[in-house]
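A single protein chain has been omitted from the complex, and every remaining protein chain is retained in its original position.
Labels for the chains are A, B and C, by order of writing; each one numbers its residues from 1.
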Amino acid sequence: MKRQALTSALLRPQFAALAAVLFINWLLFPGFFTITWQDGRLFGSLIDVLNRGAPVAILAIGVTAVIATKGVDLSVGAVMAISGAVAAVMVSTGTPASIAIPVALLAGLVCGFWNGVLVTYLDIQPIIATLVLMVAGRGLAQLITEGSIVTFSDPLLSYIGTGALLGLPMPVVIALVLMIVTTLAVRRTALGLLIEAVGVNRSAARFAGISSRLLLLMVYSFAGFCAAIAGLIVAGDIRGADANNAGLWLELDAILAVVLGGTSLLGGRFSIPMSVVGALIIQAMNTGILISGFSPQFNLVVKSAVIILILVLQSPQAGQWISRRFTPLTPPPKRSAE
Amino acid sequence: MAGESHPVLEARGIVKIFGQHRALDGVDFAVRPGEVHALLGENGAGKSTLIKILTGAYQPDGGEIVLDGAPVRFTDPLNAQGSGIGTVYQEVNLLPNRSVAENLFLGRQPTRFGLVQRHAIVTQATALMATYGLDIDVRAELGSYSVAVQQIVAIARAVELSGKVLVLDEPTASLDRNEVEKLFEVIAKLKARGLGIIFITHFLDQVFAVADRVTILRNGQLIGTRDLSTLTATEVVRMMLGKDLAYGHSSLPVAEAAKGPVKVTFTGLGRADRVAPFTLSLHEGEVVGVAGLLGSGRTEMARLMFGVDTADEGDITVAGKPVKIRNPAQAVMAGFGFCPEDRKLDGIFGELSVRENIIIALQAKLGWFRALQRDEQDEIAGRYADDLDIRAANHDMPVKLLSGGNQQKVILARWLANDPTFLILDEPTRGIDVGAHAEIVRTINRLREEGLALLVISSELDEVVAYSNRVVVMRDRQMVAELHGADITPAVIVAAIADNTLTPEPVT
Amino acid sequence: EGLSGKVIGFSQIGSESGWRAAETSVTRAEAERLGVDLKFADAQQKQENQIKALRGFIAQGVDAILIAPVVSTGWEEVLTEAKDAEIPVVLLDRGIDAPEDLYLTSVASDQVKEGRVAGEWLVANVGDKDCKVVELQGTVGSSPAINRKQGFEEGIAAATNISIIRSQTGDFTRSKGKEVMEGFLKAEGGGADICAVYAHNDDMAVGAIQAIKDAGLKPGSDILVVSIDAVPDIFAAMAAGEANATVELTPNMAGPAFEALDAFLNAGTMPEKFIITESKLYTPTDDPQGEYDRRKGLGY
């Protein structure tokens, strides 16, 4: 029974897509799967995919919960910049990282909370509510750094971005832990179900006695928190806070990761691990483009072609087309109700 | 009347399969010109599915559709409309965001030089609504009108579109008596004009009032097509259910049933613009029925009690202790339950499973951290699904795939699972088949015997009479009367609802 | 005297990099020193916003306009409007594709030359041995990326032993520079085959240096690092022996611009049409620590 569930999970189109992209990478670069042990850590392109994919994966973990409630968060990239800026400015002015890091995370939480307030209490639609912070947030980050790249040499903060634990790069470890903890937190408690309920039908959730506001506030705050973690990683990685560019356009990658992972933008059912897989698909694609040696003009064209291909393969229509090859049934041609 | 003329619209050997489930299995059906053909069956029997196939909303997996003797293939509802088939689909399915006029004329607006002539539409729409006895501003959004008005607009639209066949899938579910009468007049006129009319309802009296023939489905299978003149109500029910209906009414007259101490009291509860302050106490083991015309404020009253809308005055006590209810979550904590009247909008979590839909309120009450384990969930869902006879292939299927009646039962199960002390049911039997209807009435009686306090809003007076210990009457957003004992008869209730001159009894 | 009291509009591209932030703060400081009432407008990287800003300046009737154009084309119409309103316009740090009579002067570096200086440095320093270069390009389509690439290729054209084996965009940012360099290192035998990295700006070079270190190689010796801009952090790297050369792009474009405006507004002297700032090469022999300290306060 368990094994069956596992194999059926592994047969999902996302894993097929990931495998396909990795396979293409291998074709482009035969050393792609080589992993070596060097200076107490694993080393190789595959590890790079995990490491570079970690920030988007972490964003996607937070954004998944938001999307499950039928929302969306465009501000996560800007929040990354804010948290990185806060941490970098604090450590570079002598505050110990052990204080700077929690403050940076708190800043992310506050940003998320603000989004949550706009969405729940002011009833502004999520895209536009978070667009406000997407625009203003980067300004805030630049205000903190005064537009320059604030560099630091704090070992703890750099460790978050470049360190290794058990041979794995720190960002990978953080993403993994966050994924597991979050998945357990939503699945071992009732949170997951309640979030899905709010996403499926907010009105019915209210009638059923679910405090959807609290839930929404929490979910947006969590997305901000995740963005803050990603911001710390990106800052730690380059030992500096680049408020101008940190997380720029990453919100789109994060949303894309969630959708590639199979969570519907219409809310409802969600899976955090699958969103992480979605993030890895995107990063594998980016890494592939990097090592392919194509001229960078083609980057976006290649990227869009791969996305389109994955979406087509993943679409219910294609699924039906495939299943029709095996069973002679015509499923309903109608879109789902509502 | 129907004669032996050739069918105008015919379905032959229709098969429809959803996943593993055969929703229709070789069904034949034919409607002749100038007849009213009732299509009956339990919830989930496949009536709406058959209608959707006949009108191009679904494609059949087998069989064919024949129009005027020639096979046709409707690829979408527009095709069917073009061939003179007008349809009112189950549940109001128009556009709440557009004006009444636009809903009536969508897709066939008169145009000049490609531009829609809005004046013409408004005039025509106003005239059309007047023939249904409605004097409304047709430029206002449809969504701003009550469900009943929306239903009538849907009917009017379908009638306008039907040159040959009119299909009505439970059009009367949210209409009151007068409006039903109006509808029947319209049907009679169309019938005289030679249209074929397909009529789906769960009200058998309406079937006998207007229909000529009846086709009965059960579990996706055709049971038979008969002339109604050859059948009795009991026979129809037997064909539908495959067995006789068990009317398990409690033995002692409801009004006299024992009732315990006061459970909940609402004192001077009200909200400006919504409901005038009212005072009402419910006892343990008591059912209070709420009667009133459509739009009389019954639902509003219930929403206020449950904290969906916040009251701006008044107090609530539960078992003598004052409680504060400013939102449904607090109401649930206070032991209240509420089956809302708009099932789709306020009740059902379409994408979630039957199991999750049943346990969700209990889970909300337990809080985030005390999660119900999967086996607990299965156990609870199983228990209440059995109790209420919820028909679902399995409890992990999305609840949106269930038939309307079964969805209604799922919501009822949700609240029963929550073990409430006070339960509000708003139109609990709307759209529910005779079998389930009887079951719900039985359940209401059983819950009363178990000591619950219930407030039941219903437009079916027979039903109200059948289970109420007390009846309160709403009119114009005011509680205008309270009826006890021998006064609880349809006639007295109707008088209380309608008679403006009747001096309202002081409401306690 | 001078420009004191004059209202001058400054349309800046945005604040996409430390260098640009420095340019902005230097311009502001210069304006303050000269008593100029500087109207600053940030275009958030959008040409349309710059055009709007110019139109706004014209409507306000400023005395002169400084603009750092985001792209070389598309200025004719709005500059004609400024000309009609008799407002002199000075271009900062990038040239444009428009008739020369539409602007007073252009204060800019020669971006092609910057690339060429970098290339020539490499040619001079690798001698005859084979040298495979990886290139970190700027944002695809931006004029510095195009020109610096071209200049570098010109610079190494004569040296047949030097070739660019990989070229990808690092979007002018540190983190992308690091990520792309990581990929290059993997793709080129762990970096053993790479002799030098050429980055279109210092920020990407700083990112690349970290990637090289992470791969266990020594930037500056195992792999040479040459880049453009001369921001403080590259001097810090140079002081640590991790960077080899940078070509200066001065953030002080406003100084010469204000001088030209002063001369024009007060004495009617037409300045030179193209004031080219120096593309000075810095190597570790040029007191990197001192340069670092000198530049640190400029708002990079």
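Note that in this section a contact is a pair of C-beta atoms (placed from the backbone, for glycine too) under 8 Å apart; a residue touches a chain by one contact, two chains touch by 3 or more.
Assume contacts and distances are computed from a predicted model.
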>> Out of "Sugar ABC transporter permease YjfF", "Acyl-CoA dehydrogenase-like protein", "Hydrogenase maturation factor HypC" or "Cytochrome c oxidase subunit 2", which one is the UniProt protein name for the chain not included here?
In response: "Sugar ABC transporter permease YjfF"
>> Considering all chains of the complex, which shown ones does the missing chain contact?
In response: A, B, C
>> Touching the hidden chain in the complete assembly: which of C:19, C:57 or C:292 does that?
In response: C:57
> From the list B:160, B:309 or B:378, which touches the chain that is not on show?
Replying inline: B:309
> Which residue from B:244, B:273 or B:375 sits in contact with the chain not drawn here?
Replying inline: B:273
>> Please output the residues of chain C touching the missing chain, sorted low to high.
In response: 9, 12, 14-15, 21, 24, 38-42, 44-49, 51-53, 55-61, 71-77, 97, 139-143, 146
>> What does the interface between chain A and the hidden chain look like in terms of residue numbers?
In response: 72, 118, 122-125, 127-129, 131-143, 146-147, 202-203, 206, 252, 255-256, 259, 264-266, 297-305, 307-308, 311-312, 315-318, 334-335, 337-338
>> Could you pull out which residues of chain B are in touch with the chain that's been left out?
In response: 57, 76-78, 81, 87, 89, 93-98, 102-103, 106-107, 109, 111, 114-116, 118, 139-141, 143-146, 157, 273-274, 308-310, 326-327, 342, 345-346
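Everything that follows uses one rule, which is that only the chains that are shown with their structure count from here on.
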> Comparing centres built from CA atoms, which chain ends up most distant from chain A?
Replying inline: B
> Rounded to the nearest whole Å, what is the centre-to-centre distance of chain A and chain C, using the mean of the C-alpha atoms as each centre?
Replying inline: 33
>> Report the inter-centroid distance (CA atoms only) between chain A and chain B in whole Å.
In response: 43
> Among the residues of chain B, which are close enough to touch at least two other chains?
Replying inline: none
>> Could you pull out the residues of chain A that touch at least 2 other chains?
In response: none
> Which chain C residues qualify as touching chain A in the complex?
Replying inline: 15-18, 20-22, 24-25, 137, 140, 166-169, 171-176, 178-180, 182-184, 186-187, 203, 206-207, 210, 214-216, 233, 299-300
>> Which stretch or stretches of chain A touch chain B in the complex?
In response: 188-191, 193-194, 196-197, 200-201, 203-211, 268-269, 329-334, 336-338
> Any idea which chain B residues touch chain A in the complex?
Replying inline: 17-19, 57-59, 61, 306, 308, 327-329, 331-333, 338, 340, 344-352, 356, 360-361, 363-372, 400, 414
